[in-house]
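Only one protein chain is missing from this complex, and each of the others stays in its spot.
And then chain A:
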Amino acid sequence: MSTRWYPIYQRGNPQLRVFLPNFWMKLIRPTEEQPPNVVTFSVSMEMTKYDVRSYLEKIYKLPVVDVRTRIALGETKKDQTYGYITKKDDVKLAYVTLPREESFVFPDFFSEKAEKQAQEEKSLDESKAGFRRFLDRNKKRPGTPGWFSI
């Protein structure tokens, strides 16, 4: 269901339109530890608990036991140049409880990437440390080439 008001057709307007719903739900990673059968969503501000429940039940056929929602205050930020304050929009969060035997783990898409990055950083650190050692060794004999060693 959409609560969006579409403009009344005027002659000359395009005939074909795409009607997009303004009900959307975004899975988000919970900031605090919670039981495995609770899933956190960021949802459209217009959605009520009942909307969230029927959205998941009717479209995704999920067994929803309970829905709790709250509205989180958006972050504020000071402009670096002019010093005025801007605020991000508030978001509605929905905590959806599934039956107790279900469990949901937030998918970790970027673990490989993070691992790779960590490895790269490690090798970079190692080479940096090696260079530091070399400098240290040659402190008293500046200008000696790298292959020259006792």
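In the analysis below, a residue touches a chain if its C-beta (ideal position, glycine included) is under 8 Å from a C-beta of that chain, and two chains touch if they have at least 3 such contacts; residues count from 1.
What we mean here is this: contacts and distances are computed from a predicted model.
Chemist: Which protein name, taken from UniProt, belongs to the chain you can't see among "28S ribosomal protein S30, mitochondrial", "Late endosomal/lysosomal adaptor and MAPK and MTOR activator 5", "DNA-directed RNA polymerase II subunit RPB3" or "DNA replication complex GINS protein PSF3"?
Modeler: Of "28S ribosomal protein S30, mitochondrial", "Late endosomal/lysosomal adaptor and MAPK and MTOR activator 5", "DNA-directed RNA polymerase II subunit RPB3" or "DNA replication complex GINS protein PSF3", the absent chain's UniProt record names it "28S ribosomal protein S30, mitochondrial".
Chemist: Of the residues listed, A:29, A:61 or A:78, which one is in contact with the missing chain?
Modeler: A:78
Chemist: Of the residues A:27, A:45 or A:65, I need the one that contacts the missing chain.
Modeler: Considering all chains, including the one not shown, the answer is A:65.
Chemist: For review purposes, identify every residue of chain A that touches the missing chain, sorted by number.
Modeler: Considering the whole complex, chain A reaches the absent chain at 31-35, 37-38, 64-66, 68, 76-78, 83, 85, 87, 95, 97, 99-100.
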